[in-house]
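The excerpt is restricted to a subset of chains, each kept in its original location.
Letters A, B and C mark the chains in the order given here, with residues in each chain numbered from 1 onward.
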Amino acid sequence: MNTSLDQGIEQAIRGSFDRQGLMSTLGARIDAIAPGRVTLSLPIGPAVSQQHGFAHAGASFALGDSAAGYAALSLMPPGSEVLTVEMKVNLIAPAAGVRLIALGEVMKPGRRLSVVRATLWAEDAEGSRRETALFQGTMIPA
Amino acid sequence: MNTSLDQGIEQAIRGSFDRQGLMSTLGARIDAIAPGRVTLSLPIGPAVSQQHGFAHAGASFALGDSAAGYAALSLMPPGSEVLTVEMKVNLIAPAAGVRLIALGEVMKPGRRLSVVRATLWAEDAEGSRRETALFQGTMIPA
Amino acid sequence: MNTSLDQGIEQAIRGSFDRQGLMSTLGARIDAIAPGRVTLSLPIGPAVSQQHGFAHAGASFALGDSAAGYAALSLMPPGSEVLTVEMKVNLIAPAAGVRLIALGEVMKPGRRLSVVRATLWAEDAEGSRRETALFQGTMIPA
């Protein structure tokens, strides 16, 4: 439990996450929530693969975008929801391994718009991690 | 059948698509392949939803990115594979409806890099379409 | 003169453009204004060059971003000003020639945000044009 994070905000994020069918389809889960920082992960496997067995860019995007969105939501007024305005991803290494981990971070919170970044790592069976993608984008309260 | 598209290229695209576990997980299919232009679609439903029942940005991204990638692949030499270098999406309307359709297009083919765009529409039960997202990115032969 | 464009809007765009020191520094001018579409140009020369004598990516960006911003402003309520939220450019060919031309277009006007694209061409001394850059971004009323 994160003592500095409002309990209502944490519940709002967990509730929203649980209502996202795609997160369940991808097997994603919330690993950590802190003010302005949210970590999500999903298992790399056939359900999220591209043609070489690595995680598909679409699965990488879904995880990084969601981590960034919930990071933004964690700093918004209670009762807010969040939408992605735009998101850009640079894919820097194949997402090979057993688990994909996304850390979303708020770079600039705002009443009208929030600027966010996210980092994605692929973790192998021994727990060593390799950076696979970098995100930069804009979130808006809905 | 597209008479101006090399049969080997079309088979390579269909084969690659069939090996992408995520496309199957999302229920995506290939609607059309032409030189430099590929159309994909997927049914909007609980498996790809965000918290309001619209298609999740991650599902939108996966479809648009794949359409753009296969459009690039359609102009590459036989035997090529394609990877996303980077992709940016602007989400312009909620992806509400029954079907999501992505048209990927090559703006500038290249030996080293291809610049691509994609357009996403959500189609309702009556068949009317609304533009929901615009993509611009870079593909590289693998 | 464009009869379908509000005269006040056209004056607002021309006035704003004239107050942008950088446009004057770069030698840029307004070539055309229509609702949702603005064309700007600048002479390619030593003042805007990179190390090979082509127009610098920074000059290309300034022209494309401004064309896109004024295109967005042309559809905003009278008295508005416009700011770039974010902009992405793909550079697809060297900006070699005598003149750089930017067409900015509104893809999705909005009360809160407008999604824009721009295309850049380099024109040679004979008047033939080559596409050099593609932009996609977001504008906000200020």
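As a convention for this text, a residue touches a chain if its C-beta (ideal position, glycine included) is under 8 Å from a C-beta of that chain, and two chains touch if they have at least 3 such contacts.
Note that the structure is a prediction, hence the values are computed from the model and not measured.
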item	value
Copy count for the complete homomeric assembly [3 present here]	4
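Methods note: only the chains that are shown with their structure count from here on.
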item	value
Chain nearest the global centroid, as defined over all protein CA atoms shown	B
Superposing rotation of subunit B relative to subunit C, computed on C-alpha atoms, to nearest 5°	180
Centroid spacing, where centroids are CA-atom means, of subunit A and subunit C in whole angstrom	34
Subunit A and subunit B, separation of their C-alpha mean positions in angstrom	22
Overlap residues in subunit A, where contacts from two or more other chains coincide	85-86, 88
Footprint of subunit B on subunit A - complex, ascending	16-17, 19-23, 25-26, 45-51, 56-59, 61-63, 65-66, 81, 83-91
Subunit C residues within the subunit A interface of the complex	85-86, 88, 112-113, 137-138, 140
Residue ranges of subunit B in contact with subunit C within the complex	88, 90, 92-93, 107-108, 115, 117, 131, 134, 136-138
